[in-house]
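Before any comments, here is the structure.
Complex shown without one protein chain; remaining protein chains in place.
Moving on, here comes chain A:
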Amino acid sequence: MNNRLINWFKFASPATFYPLAGKMIPWFVALSVVFGVAGLYLGMFVAPTDFQQGEGYRIIFIHVPASWMSMFIYLVMAFWAALGLAFNTRLSGMMATALAPTGALMAFLSLWTGALWGKPMWGTWWVWDARLTSELILLFLYIGFIALQSAIDDPRRADKAGAVLALVGVVNIPIIYFSVKWWNTLHQGASVSLTKSPSMAATMLWAMLLVALCFWMYSIAVALGRARNIMLERERHTEWVRQLLAGKES
């Protein structure tokens, strides 16, 4: 038990994590490409036309994955933030910081594709509906997190302040998720839920899940890349960064 605990903390050290992340990134990129090609092939070439929305419904194949990822990345970010507050490990704050921009982009994509979907189907780009508004708040939480961290010079203090913001903002995630149930919204109910069987054709469902996996792998890859940058920047005075830089084409 004790040994295991020590091992985990070993991986929490940037000196160990940096090369590990570097080795993992190409694999996540490859997985992302494979899932993406498979999902888009199914979604764009195999999946049938929707009987209500014609071909316009195909926006779902990026709208839903982007929305899922925007919420999931936030949960992971808050998890790292909580870990950082509890154990004061350097890596946790770096991971939370690395995830925020990707999460913000996913939230933006969710809103963007939603607007482009809403215009032809609802007749409007935007409504102040519970689902849409709470997703917009999620985007602002990400932006607020990034802005707060970049406004504080000391990285450890920036981590702590960001972590508090991230944890308070977690309350918004169930609000987004259940908004279509709690309030009467223009937004349609969940196509896929944990309790009911999905209300869509199998090919459409598979396409959506594959693209979601693609986005997931993409997010891991790009967040690990960003985390490596943050590690180099913050640990530039340490021995391991010096050795690393000396070893590379010196």
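Note that in this section a residue touches a chain if its C-beta (ideal position, glycine included) is under 8 Å from a C-beta of that chain, and two chains touch if they have at least 3 such contacts; residues count from 1.
What we mean here is this: contacts and distances are computed from a predicted model.
Chosen from "Pyruvate formate-lyase", "Spermidine/putrescine ABC transporter permease", "Crp/Fnr family transcriptional regulator" or "Heme exporter protein D", the protein name that UniProt gives for the omitted chain reads "Heme exporter protein D". Although one chain is not drawn, the whole complex shows that of A:Phe17, A:Trp117 or A:Trp216 it is A:Trp117 that touches it.
Contact with the chain not shown here comes from a single listed residue; of A:Leu141, A:Ala163, A:Leu210 or A:Val241, that residue is A:Val241.
Of the candidate positions A:Val76, A:Leu138 or A:Val222, contact with the hidden chain is made by A:Val222. The chain not shown here touches chain A at positions 44-49, 54-56, 58-59, 62-63, 66, 101-102, 105, 108-109, 112-113, 116-117, 119-120, 218, 221-222, 225-226, 228-229, 232-233, 236, 241-242, 245-246, 248, 250.
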